[in-house]
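Questions regarding the structure given below will be posed in turn.
Note that one protein chain is taken out, while the other chains of the complex remain in position.
The block that comes next holds chain A.
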Amino acid sequence: MAKTYDYLFKLLLIGDSGVGKTSILFRFSEDAFNISFISTIGIDFKIRTIDLDGKKVKLQIWDTAGQERFRTITTAYYRGSMGIMLVYDVTNEKSFENIKNWIRNIEENASADVEKMILGNKCDLDAKRQVSKERGEQLAVEYQIKFVETSAKDSLNVEYAFYTLARDIKAKMEKKQEASNPAGARSGTHQLRDERPKPTSWLARCSVL
């Protein structure tokens, strides 16, 4: 199968349960919002290919599969991720405070140069707001991470957030490539696929002798 993209980025969604990670994922990948998607059953990752400066960028966006609920994200989840969306809920103070813990978790487990962005989700629920936009901005400045408030429900800034994160990763990648070492250290690894090559040909080979 011909490669239908120029870049493949693995992105993660991180944050407390119920902040709307799955809704953001669905808004971006399916342009859908379903209030009944409260937990994350059956969602592994979603894919959307976007166009950035004439390049096809395939975004593979991974959801936590509910493993964040009791702080039990696997270390394997972070492997190979190039960008992380840190999500909190503007109507939930605790989820905002926990962003710092999630950042610590990322520093512990993800690669050091992973791109990050903070999203304050559910900004449509202004009446229930507990975290002001200013506090979100302040936190982002503290960690030098980009920040935006989003609403998966109203489809506000979700597109912008993913495009911004993807653009930052692409820029970083191209800068690295310019500084030589284009292949990177990850070449030579295998993802196992059901490619079913011919069975061992020891017998056939032996007959050559």
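Observations
We take it that a residue touches a chain if its C-beta (ideal position, glycine included) is under 8 Å from a C-beta of that chain, and two chains touch if they have at least 3 such contacts; residues count from 1.
Here is the rule we go by: contacts and distances are computed from a predicted model.
Missing from the rendering is one chain, named in UniProt as "Rab proteins geranylgeranyltransferase component A" (options: "Nicotinamide-nucleotide adenylyltransferase", "[RNA-polymerase]-subunit kinase", "Rab proteins geranylgeranyltransferase component A" or "Ribosome biogenesis protein BRX1 homolog 1").
For the options A:E30, A:E93 or A:E174, the residue in contact with the chain missing from this view is A:E30. By the touch criterion stated above, the residues of chain A touching the omitted chain are 4-5, 26-27, 29-34, 36, 39, 41-51, 56, 58, 65-67, 69-72, 74-77, 79-80, 108, 154-155, 159, 185, 188-194, 197, 200-203, 205-206, 209.
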